[in-house]
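First the structure, then my questions, so here it is.
Only one protein chain is missing from this complex, and each of the others stays in its spot.
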Amino acid sequence: MDVTVLLFAAHRELAGGKANTVVTLPERSTVDGLLAELRARGGGWASLPRRAAVAVNRSYANGDTVLSEGDEVALIPPVAGG
Amino acid sequence: MDVTVLLFAAHRELAGGKANTVVTLPERSTVDGLLAELRARGGGWASLPRRAAVAVNRSYANGDTVLSEGDEVALIPPVAGG
Amino acid sequence: MVWSDITTENIDPGDVLARVGRPGDGAVAFFAGVVRNENQGRPVSGMEYEGYDEMAGKELAAIVGEAAERAGGGRVAAVHRLGRLAVGEVSVAIAVSAPHRAEAFDAARYVIEEIKKRLPVWKREHYLDRDAEWLEGHLPAAEAK
Partner (left out) sequence: MVWSDITTENIDPGDVLARVGRPGDGAVAFFAGVVRNENQGRPVSGMEYEGYDEMAGKELAAIVGEAAERAGGGRVAAVHRLGRLAVGEVSVAIAVSAPHRAEAFDAARYVIEEIKKRLPVWKREHYLDRDAEWLEGHLPAAEAK
């Protein structure tokens, strides 16, 4: 299945400036599985912060949230609004 | 010596609507002495609330504050600004 | 910078807000008190504010000075209106700017709490269904016996 990964701010710069990328994963992969897959790519991806919040389809999710085809998964760096 | 007594809000109504009045007191009278003198007048004055804050010359003062000729003594009902 | 005033004119929140803010301030807090249309279930037609004008001006100036000090030298502006106000009209407005939000909120809150404790102002509520009444207030701390 394919999910779309969104990157923001400092994360985007770590990953070579890409704002989003499509990742193909085994069925029933979790958020943690996706993160492991991304880090295994090496380069900037390897240095994605160990601590990252994740939103699936625009709601905060946990590491064990199971993903589905077409999900929008956003890696949320520590937020700094206001 | 003479001091000017200012009355406000509910106090003024107790004292027959007068906003201020001049009171003649013995030299070195205190705020408490003035209050006793006013209450002794009877009528509405007798019912001036037992608890009243007092300002002498526009600063909050205590019951034992000593008064001087010409002082402006305001009886301050419980305040309700804002 | 502090600014304070006792006025019988209409209060414009924008004017009060415009009195604070400087390049080093990252936070602006504002508070306004507004005449309500009811109090404890009684329909209210308006509020009449009486003040000991000269002392109220001096006391409000002291309060904003204390607030500015608490806000680490922040800017504080406060104005209290006297006279007869209609429902929805602003009776008091306070603006504070400070480097950070905690200081700004705290100073704005300090000003309104101190106004309620010590500003020599009284209010008489006018009701739709009965006579006007002076509202119970707070006895200032310095108290004669």
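Note that the chains take the letters A, B and C in the order they are written out, and that residue 1 is the start of every chain.
Here is the rule we use: contacts are C-beta pairs under 8 Å (C-beta built on N, C-alpha and C of every residue); 3 or more make two chains touch, one makes a residue touch a chain.
Note that the structure is a prediction, hence the values are computed from the model and not measured.
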| item | value |
| --- | --- |
| Partner chains on view for the chain not depicted | A, C |
| Hidden-chain contact residue, picked from the options C:Ile6, C:Ala27 or C:Leu82 | C:Ala27 |
| Missing-chain contacts mapped onto chain A | 6, 8-10, 13, 31-32, 35, 51-55, 58-63, 74, 76-82 |
| Hidden partner chain, residues of chain C it touches | 13-14, 17, 21, 23-38, 87-88, 97, 99, 101, 104-105, 108-109, 112 |
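As a convention for this text, only the chains that are shown with their structure count from here on.
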| item | value |
| --- | --- |
| Chain centre separation (chain A, chain B; CA means) in Å | 73 |
| Distance from chain C to chain B - Cα centre to Cα centre, in angstrom | 26 |
| Touching two or more other chains - residues of chain C | none |
| Where chain B touches two or more other chains at once, by residue number | none |
